[in-house]
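The complex is shown incomplete by one protein chain, all other protein chains being positioned as in the whole.
Going in written order, the chains are labelled A, B and C, and every chain counts its residues from 1.
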Amino acid sequence: MRDRPMGQLRWAIADGYIPAESHGPGPQMTSHEAACLLNAGDRDASVRFTIYFADREPAGPFVVTVPARRTRHVRFNDFEDPERIPRDTDYACIIESDQPIVVQQTRLDSRQAENAVFSTIAFSG
Amino acid sequence: MRDRPMGQLRWAIADGYIPAESHGPGPQMTSHEAACLLNAGDRDASVRFTIYFADREPAGPFVVTVPARRTRHVRFNDFEDPERIPRDTDYACIIESDQPIVVQQTRLDSRQAENAVFSTIAFSG
Amino acid sequence: MRDRPMGQLRWAIADGYIPAESHGPGPQMTSHEAACLLNAGDRDASVRFTIYFADREPAGPFVVTVPARRTRHVRFNDFEDPERIPRDTDYACIIESDQPIVVQQTRLDSRQAENAVFSTIAFSG
Partner (left out) sequence: MRDRPMGQLRWAIADGYIPAESHGPGPQMTSHEAACLLNAGDRDASVRFTIYFADREPAGPFVVTVPARRTRHVRFNDFEDPERIPRDTDYACIIESDQPIVVQQTRLDSRQAENAVFSTIAFSG
């Protein structure tokens, strides 16, 4: 992996949404949305999230470090700086990194008794 | 984001389907299919949907505006002009924009008591 | 759409599987796997499926026509010529078309009382 780290520098998620309700034991079964980041290279990656909304200017940047040869599964629920992401609100996201990374989005929705889940590789390009 | 807005001008969804039944409180738990659109650029995007069916000529265009630096999560359930999308009917969709956008499709199916959900970045190219 | 029809000529699905059991009213709630095909162009597309297994030579071709400006949501459950796809068996699939098409895979799994569903744009390239 040393000569050409896998991934891209810019990614997008268009369907962002954190369900407001949850069933089941947390943190595993708490309704959440995650951006799973893989940095397979040998340099730490500084990753900036910008959050877009339907009716206001974007929020951010939210900055996360992914060390070399590590993965971080970041929950949007946990963002607090510079602000908190509102629940039950449509959003979208651009993710920019200074090193190549791979981004996959996953949502677990436990608003009802039995959870639903989806995941997709984010858009790059 | 200013020098090269992220996204593409043309997108496709091949599995379109609006379930006819729902369980749970609306609008969140109403069975629906959504095209989530992100316009991260600095110019408003005019977006045209053309809907393809199994046994008739395409319908549309359905026109939606996504303002600069905004996201819109559009429900196919809500299309009414030039016509309504029938429920419980296979369809597909081409989405064309005059500005680069990112498109992600999500379906929530609450025909049974516990909802199921999927999401995927649409096809571009 | 007339000058450059959207799509690709060759697609792949690596996770093929038809669950053997179902709950709920058919055909909607029957466990199934579908390849949703969109032909947005102006020429009919002849589409050939080749099915790969873990422990035998491939099966097929299974041939399907998608008329111009139409979508067809094909269930693997329904393939019978040249043979039937076995249930509860791992498979994969290459889909080749003589016209550009878009392919999206969807599985509905109703083995348990509440259905689960996933969908993803297939791989092209």
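As a convention for this text, contacts are C-beta pairs under 8 Å (C-beta built on N, C-alpha and C of every residue); 3 or more make two chains touch, one makes a residue touch a chain.
Just so we're clear, the structure is a prediction, and the values are computed from it rather than from any experiment.
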{"item": "Residues in chain C touching the chain absent from view", "value": "10, 12-17, 19, 50, 52-55, 57-58, 88, 90-94, 105, 107, 109, 111-114, 116-118, 120-123, 125"}
{"item": "On chain A, residues whose C-beta touches the chain left out of the figure", "value": "1, 6-8, 24, 28-29, 34, 36-38, 40, 69-73, 102-104, 106, 108, 113-121, 124"}
{"item": "Absent-chain interface as seen on chain B, which is shown", "value": "114, 116, 118, 120"}
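What we mean here is this: only the chains that are shown with their structure count from here on.
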{"item": "Chain centre separation in whole Å, for chain C relative to chain A (CA means)", "value": "30"}
{"item": "Sequence positions of chain B contacting 2 or more other chains", "value": "113-114, 116-118, 120-121"}
